[in-house]
Structure formats: structure tokens, C-alpha cells
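Take a look at the structure below.
A single protein chain has been omitted from the complex, and every remaining protein chain is retained in its original position.
Residue numbering begins at 1 within each chain, and the chains themselves are lettered A and B in the order written.
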Amino acid sequence: MGTPQFASFYPDFYIERLWEKCIKCRRCVKECSYGAHIWDEKKKTLLEDHTKCVGCHRCEAMCPTKAIIIRRHPSEFREHALWTPWFIKNIYKQADQGGVLLTSTGCALPFKNYFDHLVLDACQVTNPPIDPLREPMELRTYIGPKPEALEIEEVNGKFRLKKKLPPLIKLEVPIMFAAMSYGAISLHVHQGLARAARDLGTLYNTGEGGLHASLYEYGSNTIVQCASGRFGLHVDYLKAGVAIEIKIGQGAKPGIGGHLPGEKVTEEISKTRMIPVGSDALSPAPHHDIYSIEDLRGLIYALKEATEYKKLVFVKIAAVHNVAAIASGIVRAGADAVVIDGLKGGTGAAPTMFRDYIGIPIELAISAVDKRLREEGIRHRTSIIASGGIRSSADVVKAIALGADAVYIGTAALIAVGCTMCQRCYTGKCPWGIATNNPELIKRLPPEVAYEKIYNLVKAWAHEIKEMLGAMGINSIESLKGNRDKLRAVGLTKEEMEILEVKHAGE
Amino acid sequence: MWNLTLRAKEISGCGIAGIIHKKGELIPGEMILKAICCQYERGNGLGAGFAAYGIYPDLADYYALHVMAQNRQALEKVEEFLQKNTYLNYQEPIPTKRVKTIKNPPLFKRYFVKPKLEEEEAEFCNLTAEDDRMVQLVMEINEKIEGAYVISSGKNMGVFKGVGFPDEIAEFFRIDEYKAFIWTAHNRFPTNTPGWWGGAHPFTILDWSIVHNGEISSYGTNRRYLELFGYKCTLLTDTEVVAYILDLLIRKHGLPLELACKAMAPPFWIEIDEMPEEERELYTALRILYGGAVLNGPFAILFAYNGGLVGLNDRVKLRPLVAASKGDLYFMASEEAAIRAICPDPEKIWAPKAGEPVIIEMEEGVIPNQKSYLKPRPVEVREDALRIGYIPPSLFSGK
């Protein structure tokens, strides 16, 4: 016997097989990419290795006779308010393997979710709610820097612009798809996102994994990302989209770079990223050409020069303590949009401590950044794009009322294509075919299905947003922007309300 | 504080009326009174008011400050302030009459002044600088002098307003004794504001006066937008917001009146998308830049200035507005009946389209200090401290 592996003694999940229903078709064995279902050839029966189960529910969903239930493992530790099984098991894992705890998705801790403490307004008598089914309701939003005033001239009795506006990006719905790299998610999901973005009149973001050749045709709905690893970054790529996003950080792991585990670096990924097959694609924590704010200006203008000032440059940061001051610096460095990714922002791979404990909630960050930029008189110079933990159309509405111009959704889009939040994206074995590049697994989610699900989700949210705007008596989204009159707090402290600039319900 | 302690935004419905004579001939006060009283049911006795243009022809070059005060001491403070900051040409109490139903009205006095300017500004004898200074002074009085409030400050015009039904307020201010080339009137139905005389309409900034019916759902956005340009919305009324937006778009950004109205009540994107290219670019830009100025929700407003009267309602027509004309007289009101009450046989009577302003300007040169806002004017450019992406040309000289 070798050294005991304590973590393996206490599985998280329990695979319950209903033998009266099971027909031993072995579908579960085929579906489980983690090897939790085993076929015993000798005894002609099925076995379970509970330790391998990640709780993705793939087998349960695919079992033709519904003979499987995935439960939390019923084995319990003695109750202790401080030393919960989470901490105990984490310590076992680290004692067993001596490594950094790795996980996926966004912050899993029950920090106060401010969206859930904000309620919206509706019209009663003094002004009328509007019915979006029959009356116009406009969600069109423009991203990018705007001049403060228009210069108009009159020619032949007609007014016209004296100076045209700089290039701006038009969104028909203020919801974009957040950066998720080709590599972190499958090509099929990328294809689905791109097509959905095109049909919805919005943008998707390539993430920093480069751009697959099949996706260049979606250029006018594409944001390409320039992150510290500079994977797949060349002139054609920079020119492929309508905007370039410089990724400084992300909400799930502020202060460290991207991490695509070697398990996911297949031949195709190796080609796009120009790194060896099976090597970890690690992006440095900083951009090594940005060690200071004036260097950010350096990179912004390098990208603008390289693309002849035809593309907007976004800068994405994680919401950290000084987010307002940092955002101000970013605008002054020339960013056309500031992307703020909050504490709850997701990822394919992050150290657990980073995911759960670093950064600040997006709601507070939006309000603080918007306020700071307004105070400095530079709010019109940029757009604010908020992301990190946007779970519903109401969250979108609240984010915009807090001062965002648009939002990014990432996790929500993945859940739309079947993700069950098992939080094991980093293994590259996603049984749902989402966060994997395994040629067999990605077949489980064809691009058409990904497209349809994502399109449906955003279409539904857009309609809900219209309904909510209508209830507020507003028929275009610009009248929601920063409109704190539409928000009231329930159960927030004075300080929190001050930061959010909202009144308490009843006031 | 007596002046403004409102915490929540005011909500009210109302009736409005306006008359203008294109040649600047004077219209007796009874006329506007009749028009607004015909819409009696649109108010609830908690506010009414009138704006009259052309009532101080002998002092037409001076800003006429209509000051409302809680007591003598407050008025004295105002006078002290005016002595220090303005050249005071003439002052007198505003004539009022005791009305049985009006209990404890404030004191009213008017002052005819010109602001003292900093030497530098005075050198250019700059009218804009004078206007700006006047706006500042008025805001200072309203903010800082306890118990005093300036209800209007334009030249050759004045506002008379208070808590009561329109007939009561008219009687109190002896409206029948005034004659004006433009009149507007307001009959108010507030739901949540205390009976404060300053809260009644019209609301003014310099010679702009606004009467308004409806509740703007975009108030929070509009207020934040105006704050960007240094406007402080202290009254928490939609009318105040409208006044500042007009001041910003027309006086500061030089937009022609029509486009300023379009910024507040923009065409729909589906309409813009189908416009010819130049027009499409213009309206796209207008919406992109002035999204914060869009008045969303139900409204009908009348605004007047020395030289014109404009009617505008929201882009889906959630509040009524009717216009009519007979000869050089033009009428606008919430209800047709209000117009018929004073002009039974108009030559033309029409319902303006949603979001299409009705702009009636007087013929050129018929009144002193006449203003016209039909043409675009140069933008008052703010020094852009940022100069993003901009290198001063002095640093290099290329082709």
C-alpha cells in the first residue's frame, strides 16, 4: 500500500442506480468521460466509482430508462460550523497532492449579491406603462466614445452634421457574449455564439485563443481579444472584428493570467495558439509591455496604429478595490470602452482562492466607475460594459440602471447550451461537449444546437427587458441608463446604498 | 429650509395653455385666464401660474427678477445680495390682491437688474457672459438665501404663480391688468408635493419659461445627464429638467430649436433607418449623443422665450396637445375647448404629431431683445482636458 489518498475516501457525489429500471445498456459508461460508470465484463454488471463523479448529471440525463440519480454523497462529517466538509476535503486534496486548488466558473461563496437586493419600479396611474408587444420599444445601444456636443450646419434649408461621428459599434440588444477562448470552450460553442451574435445584432468575444478560420465571416459581430499570452494574435486576427479587447484581468482571477491546461491543448489548439501540443497555455499575469498606465496607452495606440484607427479598443479589467480610479486611468489612456468584470465572473480554470476571494461585486463597481467618470467629466469618452454574475434579464436591467451601457454574459450562455455548473471545465473532459476539445466529446453539442439555445436565451431576455422598460414607462433603453429612480434597495446598509446611489424601498 | 426640502421627485398631471401674437401685439390677460380656466378639471387647486412676455417694455434691457419671500428679512437679504452683485435699476412690490381662499401668501417683489461682471468678461461686453452670470446669481439666491426664491429672471417677462386654482392665482396677481405678446398658463394636479408656491409652474431659466403636463419616466437619467454639465436639479420636477435641457442644447450647444426638440423626443430607430443617408447620420448622431436628454414617458410641454412659443409632446403621444391659429394669433393647449373658449372660429386647428414640435416665432424685429433659435449656432466648446488621441499640432508640423 502506498500513501493513503485521503481525498479519495470521501467522494462529493453518489451515483444511485435504480436497478429495477436499469437495462444495462451501458449508455452511462459511454457518456461518462470521467470513468465513474464501469462495466464489469466478468459479472456482466455495472459498477460505480463515486470518487470520479463530478456531478455533471450527463449520465442521469442520457439514461434511456431514467435509472440514475446523482446525489450529494450522503456520508457526513460531524457538524462543525467552521470546519465544513469543503475545507476538510480541500485540505485532504492539498495534503495528498501538494498543489494549488484549481476550479472553474465564478465565485461560489454566498457573498451578498446586490442584484438580489435591488427591486425595480413600475408605473401606476401617474404615468402609463407601455406594452412592448404593440408599441415600439428600443434596445439599440451604441458602444464607443462620443463627442459631448454635435456640430450642425444648415445646407439648402436642411440640417446636417458638420463633422461625422467617429466609428461606433451598434448593438440591437445590450447583451454581448463575454470572452471565452477557443480552447477553453469547443469550436462548436464558438460557432454557435458567433452565429447567435450575428442574428441578434450583438457581439461575441473570441477570448485570447485566436480565431478559427471558420469564424472570420462573423467579423462584424466579433470582438477579438489581446491578452498577455498573445495567442493567435496576428494582423488578420486584429482586423477580423469590430473591436479589440485588451484583457488586463478577469473577475474570476484578478491579478493572474489565463490558464488553458495542457489537457485541452490538442493539435488544432496548438496550431491556432502556436504552442506545443499538450503544453499548458499560460498567459503571464501582466502584459509584459504594460507595467504602468502609460504603457497601456502604448498598447492601445499600437493596436490602433496596426489597424489604422478602424477598430475600437476595449480594455477589460477585474473589479478590484480601486476600480474607479483605474477605470479613469484607462479612459484617459484612450480606451473606447471599459469592461469591468466583477467578483462573480466565470472562468474555465482558476485557482479556487482567486475565484472565491479576489475582487469586488460588479454592482458596486459599476456604480463607482460610472460615478467617477461622471465626476471627471469623461463619461461620454467611453462605454462601460459590465460582466460577472449576470444571471437574468432583471440583472441586465439593474446593471444598466446602475450606469452600464451594456453587459457581457458568459456563464449564462454556457448554461443555455447545457452546462450543469459542475465546475470542472479545466479537466477538458466536459461530458456535455462544452468546455472540451476532445473530438468525440464536442460532437455531443453540434453548432446548430449551440446557436439555437443561445439565440433563444437572448431573444427571451431581450423581450423581458422590453417588458420591464415598458412597465417603467420607458420606450428606449437610453432612458434607463444610470436611472436610479427605477431602483430601490431592500435590506442594504446606508453605506451600500450610498455607493449604489439608490434609496431604500419605501423612501 | 423653506426653499427646497423636497426629497422625492414631484409627480403631477396638469392642463396647459399658450398664446402668441406673431407681430408682437399685446394680448390681454383675461384671454389666457379664460383658456386655462376652461381646463379647470385638469387641476386640483394645488398650483397654477402664468408667464407673460412683453410686460416690462420700459425696462426691457434689465433682467426682471420676480422674487417670492417668506418674510421681510428674507427680502432684505435678497436686496443686500443684489446690491453687491448687480446694478439695481428699479424695484417695487408686485401688485397683489387679497383673495379669500388664499391663506398666508408669501411676499412678492420685483427687481430690475444687470449683473456685475468680472472685469475680463465685461471688456467683451459679452451677452452670454451676462446670461451665465445671471443664472449663477439666481441659483445662488435660491440655494443660499433662506426664505427667498426667484421665480423668474428673464428680460421683459415675468412669472406669476402660486398655490390655488388658476382663477384664484390670477385674481391674486391681478393678471387682468397685464398685457403680453406671449402668454402661457398652467393648471396643476400634483400628487405628492406640499403646497409650496415655488413648486408651481411655469418654471423659468432666464427668459425661457416652461409649462408642462405629464410625468417623465426618464427623470433619473435626464438629471444625471444634466449633472455632467454642471446643472443641479434641486427642485425635483420634470419641468426643471426640461428647462435645463433646453438651455444646454440650444443656448450652450447651439442646436437649432427643431433638433433640440428632436433630441428630447427622437424619431424611432425604424424611422431613422429608413431616412436618406445625410439625415440618417444626423438623427443617429443626435440619438447617440443626446440619449441622456430624451424625455421618455408622457409629456406635453409649452415653452416660450422672447420671440417664440413652442409646443412639443412625447413621441408616442401620451399627453394631449392641440394647436390653432387665427391671423397672427397662435394658440396651443391641452384641450381644443380651451382654444375655442377664447377663439371660437380659428382658421386652422390641428393636432400636432407625436414628437413633432410646433414652433411659432414672431416676425423679425417686432420686439426688443428678440431672439430666434431656428438656425444652428456654433457650439460653446469646452476645453477638453483629456485630449485623448490628440497631439497638439504645435508639437509637429506635417502635411
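In this text, a residue touches a chain if its C-beta (ideal position, glycine included) is under 8 Å from a C-beta of that chain, and two chains touch if they have at least 3 such contacts.
As a convention for this text, contacts and distances are computed from a predicted model.
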Name under which UniProt lists the unshown chain, selected from "Tol-Pal system protein TolB", "Peptidoglycan-associated lipoprotein", "ATP-binding cassette domain-containing protein" or "Glutamate synthase alpha subunit C-terminal domain-containing protein"
"Glutamate synthase alpha subunit C-terminal domain-containing protein"
Among A:Val100, A:Ala325, A:Ala460 or A:Val490, single out the residue that touches the unshown chain.
A:Val100
Touch criterion as defined above, residue of A:Leu18, A:Ala122, A:Ala306 or A:Ala325 at the omitted chain:
A:Ala306
Full-complex touch with the removed chain, picking from A:Pro11, A:Gly55, A:Pro174 or A:Gly229, is A:Gly229
Against the hidden chain, subunit A presents residues 93-94, 96-102, 228-231, 233-235, 238, 261-262, 270-271, 273-280, 282, 284, 288-289, 298, 301-303, 305-309, 351, 426-427
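Keep this in mind: only the chains that are shown with their structure count from here on.
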Provide the residue numbers of subunit B that touch subunit A in the complex, in ascending order.
7-9, 11-13, 191, 214-221, 224, 227-228, 252-256, 258-259, 266, 268-270, 278-279, 281-282, 284-292, 294, 296-298, 315-316, 318, 375-376, 378-379, 381-382, 384-386, 388-389
Where on subunit A does subunit B make contact in their complex?
123, 126-128, 130, 135-136, 138, 140, 142, 145-154, 158-161, 164-165, 168, 301, 304, 331-332, 334, 374, 377-381, 401, 472-476, 478-486, 507
